[in-house]
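Just below is one structure, and these are the notes that go with it.
Missing here is one protein chain; the remaining ones are kept as they sit in the complex.
Coming up: chain A.
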Amino acid sequence: MRFMLLFSRQGKLRLQKWYTAAAERDRKKMVRELMQVVLARKPKMCSFLEWRDLKIVYKRYASLYFCCAVEEQDNELVTLEVIHRFVELLDKYFGSVCELDIIFNFEKAYFILDEFLMGGEIQDTSKKSVLKAIEQADLLQEVAMIQSVVLSLGQ
């Protein structure tokens, strides 16, 4: 996978993850271009399109578009399953996720994605173990947080 984008129906970027290095300017241009192409598609259309030398797989969940760019030999249906799995993970974590959850907790969404995919490859096929890893890391964070608050209050 080359990159994954999440954007809203209004064309606002909500999440972006690039698995190959690209200059900031090129990234912006690609994002803008791709959002235009995907948003112009009619609801009944299939989820795949050919764009530049990439295959784009996208799916709309409520007001959010999940959009992945994969290479020529990659399997579109697997990519669709990856998107769906990510949505499931978000759903489990936030409890019926909505766009606002991702806007306000965008760093959490990244953490989940990073536990699920790494370098564009599926890291763990099991939902359970991804969520477990996230929970444990969060717990670590909360503990650290309490410590620092206690520290700062003590000052």
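We adopt the following convention: a contact is a pair of C-beta atoms (placed from the backbone, for glycine too) under 8 Å apart; a residue touches a chain by one contact, two chains touch by 3 or more; residues count from 1.
One rule holds for everything that comes next: contacts and distances are computed from a predicted model.
One chain of this complex is left out of the view, and of "AP-3 complex subunit delta", "Myotubularin-related protein 9", "RALBP1 associated Eps domain containing 1" or "Protein YIPF", the protein name its UniProt record gives is "AP-3 complex subunit delta".
The omitted chain makes contact with chain A at the following residues, 13-16, 18-19, 21-24, 28, 42, 44-49, 73, 75-78, 80-81, 103-104, 106-107, 110-111, 114-115, 118-119, 121-126, 129, 133, 136-137, 140-142, 144-146, 148-149, 152-153.
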